[in-house]
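Everything below concerns the one structure shown next.
Of the protein chains in this complex, one is absent; all others appear in place.
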Amino acid sequence: MNFGLGEFMSNFDRSSDSPPPGDTLDPITDAALEDVLKTVPQGAFALAGAAMGLLVLAWLAVYVFIFLARGPIS
Amino acid sequence: MTYRADRLILAHFGVAFAAFALAILLGAWQMTVRSGLEPAFTSPEAYFASVTAHGTIMGYVMPTLFIMGFGYFVSVTTLDRPLPSLRLAWAGFWLVIVGVAMALPAVFSGKATVLYTFYPPLTGSVFYYLGLVLVVVGSWFWVGLMIWAMAGWKKDNPGKPVPLAMYGNVANAFLWLWTTVGVAVELLFQVIPASLGWTQTIDIGLARTLFAWTLHPIVYFWLLPAYIVFYTIAPRAAGGRLYSDMMGRLSFLLLVLYSLPVGMHHLFMDPEHGTGFKFLQMMLTVLVTVPTLLTIFTIGASMEIAGRLRGGKGLFGWIGALPWDRPMVLATCLSFVLLGFGGFGGIINMSYGMNAMIHNTSWVTAHFHLIYGGTVVIMYFAIAYEFWPKLVGREPLSLKPIRLQLWMWAIGMVVTTFPWHILGLEGQPRRVATFDYTNPMIAHWQNWTIVSMIGGYILLTSGLLFVWNLLTLYRGAEADRQMHYAVAVYPPHRVPSALNGFDLCNGLVLFLMLMAYGYPVAQFFFIKDYPALVHRVDLGN
Amino acid sequence: MAPITNEQELQKTEFRWAMIVTGAVTVLFAVIGISSFVMALHPPSHVESIDPATVSQSKEFAESNLGTSVDPDGAVTVRIIATQFAFVPRCIPVPQGKPVTIRVTSPDVIHGFLIAGTNANTMVVPGYVAEVRTVFGTAGDHLMPCHEFCGLGHSEMWALVRVVPQAQWQTDADGKARCDISR
Partner (left out) sequence: MSETSPLTPGPIGSDHPASDRSWRIWTSVFIAGFVLVSLVIGFVILPWRSESGVDPFTAICRALGLPGSEKIPPDPGAAKASAPASNVTWTIETNRLLSNASAAKGTALAKDTCGACHGEDGKSTDPEQFPNLAGQSQAAIFKELADFQSGDRKSDIMAPIAQALTREQMADVAAYYAAQKPDDLRAADSAVMLKVDLLAREGDPKRGIPSCDSCHGPSRSGPEDAPLLLGQSAPYIEKQIGNFGSQTRHNDVFERMRTIAHQLTPEEAHALAIYYHGMPASN
């Protein structure tokens, strides 16, 4: 499966950010990356979503059961 | 290679961590005093001089020097060119050192017991304030050099995206320039004239509003290096790729944009402002959570890439598969956990009316120890461990003491701050040295304070272990001095100018600052208010 | 979610996450906004200036007029002075379940107080009379410590708020109510 290499290769210039060839620390091959990208953000979505949801619920609980319970303020 | 900037960066880090070690000792001692276990020197003079020193070092000396060193390292390694002027960089450094050498003796001699937030009309020795002004002016040298370095690079690389780490670094430089306006005006035009005896009174409302201008964005100035490392170093350390480079640029922009016009949430309980601008700044404070929430997803995805590349399966299998043995990965994950707890404390502080529940209680102390002391400082450790081989040319002999130090810091921070949340809700006031634990209403506070103190001693051990690690561990194999930053899944080829420079950002910040602070600051020049008489605290012989 | 094969799809996931973040942030806005509107909640923001140097000469904050006073129309007003290193008065009785207005100022430096277990909380800035309006729900004694650094005596600066049930609430001839801290 190629990534539509054809017409894009021509106008593609190597940005300074990508690892220089022969870089030992980043041996990620495109095949591995492409395979991983099949499922990637789902885990982060679930984790970040759960964390944020927990935060909002905890905030709501404190707001209603502790703050509002302690009487008005103005 | 760091283009002969190694000594400059090591000097910044060295002084920063030496001051850090001293301030950690003070912190642990203060916790012992508060726990009612009667340590030596429990006089209020000693306690509040220590609180001033702890705050001044942890708030002004250590982070400013660290961020300057961090900025020089990032600038030299990402732009792959020497600093625009090494001499100016050293000049800025020595200005900061002179400032510190002027401020700290005044604090330790008890002549400036006004805490690091000054609290006019309390007025201390002029050397304390002049010292802090020199620290800020010295850091402006760093700001100029960073902007100059990026401009020089962009001229030589027209149209190419600025490397993400440098973009965050310059964002921090602009943020710091905007941030210091408030405290500089307050010091130069209000507090220093009073300290020199030129004026008899100080307009307290104006002084507090100007300090609030600085008080919130300064914590984002401290926070940005941690975010830069989340985006540009941690993904590579975990063996993955940065999920989205563009989201990194967006987060840095939003952090600069929304951290500046929100300082008045420190003045919710103040009687010199109406509800209108407090509400506007509360609304903007809610927006400042957005870049952080975007970051936890983007970095989560980057870590997920690394985890799955190492064989992590299932929805959360990638977490276990991460290389936890690497300090940068361990620190990043611990930092996010502390960010969760600290952030929870923060969104409660900001919620308009609810601020009344916990303003100036131990809840606030817990919040900023978790966010700054936890999330940010643990990343400062990780950054130091990551940069040290590049600076001294030697790998660490073993990673075990490093991991131990990071774990102890996170655990110590949790043990110290959790009791403070409970005590905060029960109304334990801030900055009180001695409690009457025989009073049945607060007797049980002592148990929680002792737990916090134990956390404080864990932090003390961890902090000293950190300095010990830096001094002794880096004697291993020859290190590769070349710094490698994370690579994005889709490296950017061209980025819209709005995300490659700061003109739009500065324009919007100017608009927001005018809307958020225009009237609140201007009002003190035309409403009838009564300035308070200067109250000297440096009269002792 | 569809597998990512190019940058647009990746940015679509970021966009989707941004929408969820917007949703969460909107929940915060909504709860704060609506509860502030419906229950008229806002931080104490009564702006009234007073010359701190002559507070000791003022009629309203004269020694005899400090403390809790019930006006003829039943409104309860508490006048407090926060000065270096004591609240005056130190024992403050307030009726349970009735709206109370606390007016407080400082003749010297910045103070601040909170009444433990309640939402009463304010900074006390010299040059301004701060006003806090709340209702005390639970009867009993509440600690009222100074929570802003005001000098070397800050740790010993606290007062006691005694929430008196409606049945036992009584004031003297001119509407003043007092309590003794030792009992």
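Each chain carries a letter (A, B and C) given by its place in the written order, and its residues are counted from 1.
Here, a contact is a pair of C-beta atoms (placed from the backbone, for glycine too) under 8 Å apart; a residue touches a chain by one contact, two chains touch by 3 or more.
Quick caveat, the model's predicted, so the values are computed rather than measured.
From the list B:F108, B:W140, B:F316 or B:Y519, pick the residue that touches the absent chain.
Answering carefully, the residue with contact to the hidden chain is B:Y519.
Which candidate, B:G276, B:G311, B:G393 or B:G476, sits in contact with the chain we can't see?
B:G276
Given the full complex, what residues of chain B touch the hidden partner chain?
So the residues of chain B touching the missing chain come out as 42-45, 110, 113, 159, 200-201, 246, 257, 272-280, 283-284, 287, 434-436, 438-439, 487, 489-499, 504, 508, 511-512, 515, 519-520, 523, 527-529, 533, 537, 539-541.
Need a quick check: the contact residues on chain C for the chain that isn't drawn.
Here the touching residues of chain C are 5-8, 10-11, 33, 36-37, 40-42, 45-49, 53-54, 56-57, 59-60, 62-65, 69, 71-73, 75, 77, 81, 83-86, 88, 90, 101, 103, 107-108, 131, 151-153, 155-159, 174-176.
In the analysis below, only the chains that are shown with their structure count from here on.
How far is the middle of chain A from the middle of chain C, if each middle is the mean of its Cα atoms, in Å?
Inter-chain centre distance comes to 42 Å.
Can you work out the whole-Å distance between the CA centroids of chain A and chain B?
It comes to 24 Å between the two C-alpha centres.
Indicate the residues of chain C shared as contacts by at least two other chains.
Those would be 4, 6, 10, 13, 17, 21, 24, 28, 35, 41-44, 117, 119-121.
Going through chain A residue by residue, note those that touch at least 2 other chains and give them in order.
Residue numbers touching two or more other chains: 37, 39-42, 45, 48, 52, 55, 59, 63, 67, 70, 73-74.
Which of the residues in chain B come into contact with chain A in the complex?
Its residues touching chain A are 80, 157, 160-161, 163-164, 236, 239-241, 243, 245, 293, 296-298, 300-301, 303-305, 307-309, 315-319, 340, 343-344, 347-348, 351, 353-354, 356-357, 425, 484-485, 487-489, 491-493.
Quick check on the complex: what are the chain C residues that touch chain B?
It is residues 4, 6-7, 10-11, 13-14, 17-18, 21-22, 24-25, 28-29, 32, 35-36, 41-53, 108-110, 112, 114-117, 119-131, 141-143, 145-156 of chain C that touch chain B.
Which of the residues in chain A end up touching chain B in this complex?
It is residues 12-13, 15-19, 23, 25-26, 28, 32-33, 36-37, 39-48, 51-52, 55, 58-59, 62-63, 66-67, 70, 73-74 of chain A that touch chain B.
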